[in-house]
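Of the protein chains in this complex, one is absent; all others appear in place.
In this document, chain identifiers A and B correspond to the written order of the chains, with residue numbering beginning at 1 in each.
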C-alpha cells in the first residue's frame, strides 16, 4: 500500500516495544462481537494509482464541463477565468497541508494571508472588519441573521423575496430550531425589486432585513431607503452578495448603509466545483459589532522581539472556549478557498477588478440585447450586472433541457429554483461573464429560438 | 459604605438603595490579562446568582454573576477602552456596573472582607 510506510518488520519491532504480540491486542477494548475479522465484505480491495485515476476519469467524462459548452449558468455560482498561478500557489504543500494556525510562530504564512484576505473583503464590502471566512454564502447568511438577533435581542428576520431560495431555505431550516421568526416571500416578477413591499414588512420587532444585491433575478436596487427604514425601527440591514465581481462596478453594501454584509466568494479564485467547497464572506460596518461576529478572526500583534506578527484573536467567542455559550458552533473556516480568493484578488488589484467587472457588464448587455431579439423572449430587468432574467413565454425548465440537448448550458430556470411556483415557471436566469464569447451568445440565441419555436 | 463578597469572587458595595459590583483582586489574578469585559445594558433586570457580565482573558471567558437581584443603572464605560483596569485596579476603578438593591435581605448570605479573606485562603 503506497501510502503506508510501515513494513511488517517495523510492525513486529513496534509491537515488541509496546509489549504485545499482535495488533489485535491493541483493539482489546473493542468488544469481540463488534470487531470485524477481515476487510468489510463486498467492498473492493486497494487499487493502483493508475487504476483509480482511470475509474475517476471515467466518472469525470460523464459530465459536460462548463468549458466545453456555451455556458450561461449562475444563480449563486459563477464561472470566471482563474489565473494559472492561483492554483499553483494553493497547491504549495505549506498552504495545502497545514492546519488551522493555532501555533502562530510556525503559521505566519497562513495568518498573514488571512489578514490580507480580511482587509480585501472589508474594502470590497465597504465594511470595517471581515472575518477569516465561513463555509459558504448560504451558511454565512444564516449566521448574519443569528448575529442580528444577538445584537438587537429580537427574533424576527424579514427576508427579501429576491434572496436566493437556497439561502432562504437554510435560514428557515435553522430558524425552525432556534425559534426565530422568518418573514419571507417569493420574488415578484417585475423589472425592479419591490423595495416598498419589503419596507412595509419591517416593524419594531424586526431584528434584521435581509436583501440580496444584486438580487436572485439579477436586479440592482438602491439599498439606502431599506437601510433607513430598518434603522428607524432599530433593526439591522443584512446585505447578501453572491457575485463579488459585481462590487467592482457597483457601490459597496457598506456605502449604502448595510450593517452586516455576507456573501459567496467563489467567483474570485475558487471555481465552480459542482457547488463546493465555496467561500463564505462575512463583514460588519461598525467595529463595535466585532465581538458578536461568528468565525475566526486574524489580528495583528508583535512577538517577544517586537517584530510584527499575526495571531487568531478574540477566540473567546468560539466554541472551544465558550462551549454552549459560543456565538456559533463553527470551527472550520474555508482557509484554502480564502487563499485562492486572496491570490486572485491580488492579481486583479483595483485596476483588474474594475476591468473585469466592466467586461462582465459589457458582455451581459450585449447578450441581453441579442436575446431580446429572440421571438417570444423579453428581458425582465431594468438593471443588472452580469445576470438577468428572461421571460420566455413558456415553461423555462423544459427549455433548459432542450438547450442542453443542443449542447448549450443556457441558464437556470426559475422553476428549478422554485419548484411548484407556477407564476415563476417562465423565467430563465442567464449569467454572462468574461469567459463568455460573442460566439457563445449567438449560439444561445439561435438555440433558444429553435427551442422556443 | 459596607462591602460584601460572594463565593464566585464578586464584590458589591452597597450605598443605600444602589450598589456597585466588580470582581475581586483574587479573581483577576486567576484570570490573567483581561482583554474584554461585556457589561449588562442599562435597565437589565438581574436575578441573584444569574449571569450579569462576561470577563474575557485571551484563553478564557468567565461569567460574572449578580450578587443580588436588582436593575442595572450604570455600566463602567472606562472598561471598554481599557479592560486592563480590571487587572490594575479591580476593586476600585475596575468596577463593572451599578445596580439597584432589589431586596436588601439577599445581602445577608454574603461574606464580609474578613470572611472572604478566610474563604480565599482556604482555596
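Everything that follows uses one rule, which is that contacts are C-beta pairs under 8 Å (C-beta built on N, C-alpha and C of every residue); 3 or more make two chains touch, one makes a residue touch a chain.
The rule we apply is simple: contacts and distances are computed from a predicted model.
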item	value
Name of the absent chain as recorded in UniProt (options "ABC transporter permease", "4Fe-4S ferredoxin", "FAD-dependent oxidoreductase" or "glycine dehydrogenase (aminomethyl-transferring)")	"glycine dehydrogenase (aminomethyl-transferring)"
Which of A:147, A:260 or A:343 contacts the chain that the document leaves out	A:343
Contact partner of the left-out chain, one of A:362, A:378 or A:423	A:362
Which residue of A:70, A:101 or A:257 touches the chain not shown here	A:101
Candidates A:170, A:202, A:281 or A:371 - the one touching the absent chain	A:170
For chain B, the residues touching the chain missing from this view	33, 35-36, 56, 58, 83-84
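Everything that follows uses one rule, which is that only the chains that are shown with their structure count from here on.
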item	value
Centre distance in Å when chain A and chain B are each reduced to the mean of their C-alpha atoms	43
Chain B residues touching chain A - in the complex, by the definition given at the top	35-36, 38, 56-61
Chain A - residues contacting chain B, complex	291, 314-316, 321-322, 325
